[in-house]
Structure formats: structure tokens, C-alpha cells
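The complex is shown incomplete by one protein chain, all other protein chains being positioned as in the whole.
To keep things simple, chains are lettered A and B as they appear, and every chain counts its residues starting from 1.
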Amino acid sequence: MSARVIALAVGFVALVTLPYWMPGIYYINVSSQILFSAIFALGLNILAGYGGLVSLGHAGLFGIAAYATGYMLQHGFGHPIAILTALVGGMASMAVYAVLSLRATGIGFIMITLALGEIIWGLAYRWISITGGDNGINLHGRPQPFGIEINTANSFYYTTLVVFLVAFAAVAVFVRSPLGAALMGTRDQARRMNALGYHVWAIRFWACMFSGLLTAIAGILFVYYTQFISPQALDLTASAEVVLMVIAGGAGTLLGPIVGAALVIVVKSVVSGFIERWNMLLGAIFVAIVILMPEGLVPGTARLWRLAWRKAGAQASREAERKAGTGS
Amino acid sequence: MSALTVNALCKAFGGLHVTTDVNLNVEPGERRLIIGPNGAGKTTLFNLITGELMPDSGSIQLFGHDITRVPSRRRPHMSMARTYQIITLFPNDTIIHNVSLALLGLSPMRWNPLIDMKRQGHIVEQAHEALKRVGLSHLAERPLGETSYGERRRVEIAMALAQNPKVLLLDEPFAGLSIDERRDVHQLLLAIPRDVTMVMIEHNMDVALEFAERITLLHFGEVIVEGTRAEVVADPRTREVYLGH
Partner (left out) sequence: MTFWLLLTVNSITFGGLLFLLAAGFSLIFGLMRIPNLTHGSLFMLGAYFGATFVGGYLSLTFNFWLAVLMATVLVAAFGAVIERFLLRQLPGQPMAQVLVTLGISFIVADFCLMVWGGDPVRVDTPESLTGFLRYGPMVFPHYRLAVIAIAAAAALGLWLLLDRTRLGAMIRAGVDDPDMARVVGIRVSQLFTIVFALGAGLAAFAGIIGAPILSVYPGLDQDMLPLALVVVILGGSGSLLGSFVGSIVIGFIYNFGQALLPELSYFVLFLPMLVVLLVRPQGLFGRFVP
């Protein structure tokens, strides 16, 4: 059994038994936050990591799903309709977002998506008749999947965990698939992919839609968790934070976005308790990673670990040789 | 019916005419060599033929079909393949993955987000076949970044051949190769069967001339001389173009 499989198994067991070893409800809630933020980061990673398209407006799409849920509930619709509207609305918005932003790549793409995210924020902030402006929308209660109440920290955590595991599996399958390989090909050599017969724009579009689905799911979980949505959840800082999660953790890897999400949420929710300047800390960590460990924490640490193993192995074999030499 | 016909092809960038009234007629199975000094517009001509550049006027026919306005991504599906002068492969992937991507490009499977690519037996088999043709089977699992320049040139050719083209365009396949490597690639190209029509751009005269049956000489985007190898080599205009007046 490879080390990887063991690590994943341990991680899975840890996640499933989490409420039993986490010291208190606060930390169980933080864990829920990490999980749906991880879904958001996994969604962005499809585009930014596997597609090479860094979007600085993704919080806008996240927010649309959250606002749609809140809006529908506010107007008396039931949870299933609210969630469905949020998913459909989120994906429809993503389709528009994609058509507008996929006219560019690289820096141009970042700039267009930044602008699109700002437009969505502006609408959330100013279109008071729909969004309530700065006051936001309050929710009352959570859905009851299969009749089970999920209002406690534990029950919500397990719901989020199930959704997370499904999302993670979906991304893992996608990454191994032909479409996933095609997407990564367009990231590395778009011109060559075109010459090989691939429809580069269409591949990117479908990647956007998959990303949009994951982002919408994350937005829905978020709004049910906080029971509240306001424009702050989709401003430029929020978009920057999810980019931070993906890049810091390791773009284009499966575990990177999860580690990145954990890093950011832990700093925001836990470290902020005893370091007041946690925003500065986050910024500094990010700058350090981009300059010193650009591949991200997960691949970077793995690389350093392998180096350390190799050194230790070389040292051990030298020792063994020496002992064998003196013996004979 | 000719394999590839180019009629009065013109392309200009602002005031710069890169391709002027180029006519080309390549018969099926032919080995055509396109030569000309640097800046003659040879690669531009290839870019026009593969559709990466749209011509200002003129037409391109592939086995009788007018493909002038067909998007470049569809041309491989019409059995046209191309290698590049500057190697643009996928450096983070293994050689076998590089070739698999070439195979996948023509398959409807490329839209599938559910199956595991590494488990698709026929794609993997065909990729190994393609590598065997260029003598790189032993390096299948090697990451491309860890291969030599000569090996990468052969991967380029493997990828083009993997798409079973009827018309193969080779842009300076011998560029930057050592004498031994050149010989290997030359043998490789000689072994390609006659059902593939080959058009090659090359600077390296000794190997290229051996390969060519007919030659087209370009200069400043225009066709100066065209004919059989003997004709073009003997033509005084050829010497003029290469050595000046």
C-alpha cells in the first residue's frame, strides 16, 4: 500500500470521526467552514489550476448562488426550489461569465473576471430592492434532507462532509478523464491543442460550467451555514481569498485547494483570536509562497519531504557501507 | 485529384506582404520540399495551409474540398497533420501521454469527463504503436522534460503520424539535430508509406535534397522556382536567391 493511499485513508477516517475528537462546537463549525470553502476552492482550481485561467471574480458567482437561495426563501419558496434556483441561476450566470471572459487568457482574463466580479458586487450592493443592499438577506432555518434536521453543529458538519466527499470524488474523476487531460493540455499548449483537433474554447467553457456548479454548491452551503448573505461575501477581497487558497495550497493538484482552504479559514477563524493582524499575515504568507514555493504548499512540501528522505537514505547507505568496510 | 492545392494565396500584415500569389499543387504520395532563405514566408505558408492564419485572398483545397475557411481545429479531422519548427510539446507529461493527446484529439472520447484515460486500452495501444514507429518505445514513461532534443523531435513526428494523416506537413524536422539524429529521422521519414503525402520545409540541404521529389523555392513570399529536384537545383534563379545577385 503506497504512502498516498494510507494518508488518504487516515484523512478520511479523521474527517468522519471529527466531531468526536475536535475540542468543542466552535472548532466543528470551523471544520464545516473549511469543507465548503474547500469545495469553492476546488471549483476555482478547475479553472485556475487545471485550466490555467485565474479568475478574480469567482466570489461573485459564489454570491449569486447564495443570494438566489436567500431570495427564494425570503419570498416564501421551499428549500428544494430555493436550492434548485440557486444551482440553475449560478450555472446560468457562469455561462454568461464564461462567454464574456473567455475572449481573453492570462492577464486579460484576470482583468475581465475582476471587472465582472465587481459588477456583481455592485449589483448586490446597489440593487437594494432585490438584495437588500448592505443589510443583506437573512435566512431562517435549514433544509431537512430526507427529513433529518441539520441545525446542530454536528449534523451540519456531516451534511457538508457528504457533499464535500462527493465533490472531491467528482473532481478526482474529472482530472483523470480525457476531458480533464484535454483541459490541462489547453493550459500548457493551447495552440498545439488547437492544431491537434481540440476545440479549445469549448473545452474551457465546459470547465467553467463544472467550476460554476461546484462554486454554486459551495455558495448554497455557505448561506445555510451563516443564515445570512451580504455584499461582503462577494467583494474583491473574497475573490482574492479563494485565489489565495488555490495558489497557496497548490494549483492544479487535488489536495492543494483543500490545504489552502484550511490555511485561510484557520488563520481567519482561529489565529485571528490571538493575532490581530491576521490579514497582513495572510498577505505575507501568500507573497512568500508565490516567490519561494510557487508550486504551492502541497507539492512544495512533498518535494522537500522527498529530498529529505533521499538525503537520509544516502546517509544511511553511506553509514552501512562504512560499517561493512570496517567489519571485513 | 491532387492531395493539396493552393491557389493565388495572399496574406499581408499592414504594409508587409508575407505571402504573394502563391500557387502549389501537390500530388497524392508526393514528397515536396519547400525551401527559401530566412524570412521567405515558408512557415507563414504552412500556417495559412493549416488554418492558424486566415488568408486575405486565394483558396486552399484538400483532396478537392475547399478548406480555405475551415477552422484550424477541424483540419486534423480532415487528415491533415503538422509538426512545428519550435518544439511545442507538453513538458510536464510523459512521452506516452504526449502521444495519447494527439490520438485523443481526433476521438469523440475527448469530451468524456467520466472515464479514466489511462485505462483506455485502445488509446494506450495505439500510442505505443506510434512510439515504436519512431523508435522511442523504451522511453514511453519518461517525462518529456527529461528527454533530449533529438528525442523530442521524434515525439513531434510520432504525434503527427499518430493522427493517421493523409497530408503531413513538416516544418524543419531536422533543425538542431546532430548527424546521427538526422540520419535516424531521415530513415523514419523514408519509412512513411506512400499513402501519406509529405510537404517539408527544410534548411538542411543534404538531407532535404535526398528526400525531395519536387521542390518549391520561395522568396519574399513568392514562388520563384518550382519543379523536379534536378530542375530546381540547376536553375540559375535558385543560386541567385541564395547567394544574391
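Criterion: a contact is a pair of C-beta atoms (placed from the backbone, for glycine too) under 8 Å apart; a residue touches a chain by one contact, two chains touch by 3 or more.
Bear in mind that the values here come from a model prediction, so they are computed numbers and not experimental data.
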{"item": "Interface partners of the hidden chain - shown chains only, full complex considered", "value": "A"}
{"item": "Option from A:Leu100, A:Val173, A:Val266 or A:Ala302 whose C-beta touches the chain left out", "value": "A:Leu100"}
{"item": "Given A:Ile110, A:Ile137, A:Leu179 or A:Cys208, the one touching the chain that is not displayed", "value": "A:Ile110"}
{"item": "Selected from A:Phe12, A:Tyr26, A:Trp127 or A:Trp305 as touching the chain missing from the view", "value": "A:Trp127"}
{"item": "Selected from A:Ala92, A:Met280 or A:Ala316 as touching the chain missing from the view", "value": "A:Met280"}
{"item": "Contacting the left-out chain in the complete assembly, out of A:Met22, A:Leu35, A:Val54 or A:Val298", "value": "A:Val54"}
{"item": "Those residues of subunit A which, in the complete complex, touch the missing chain", "value": "54, 56, 100, 103-104, 106-108, 110-112, 114-115, 118-119, 121-123, 125-129, 235-237, 240, 243-244, 247, 276-277, 279-280, 282-284, 286-287, 290-291, 294"}
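Basically, only the chains that are shown with their structure count from here on.
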{"item": "Distance between chain centroids, defined by C-alpha means - subunit A, subunit B (Å)", "value": "42"}
{"item": "Interfacial residue positions of subunit A with respect to subunit B in the complex", "value": "173-174, 176-182, 185, 188-189, 191-200, 206, 210"}
{"item": "In the complex, subunit B residues that touch subunit A", "value": "50, 52, 72-77, 82, 84, 88-93, 97, 100-102, 104-107, 109-118, 120, 159, 163"}
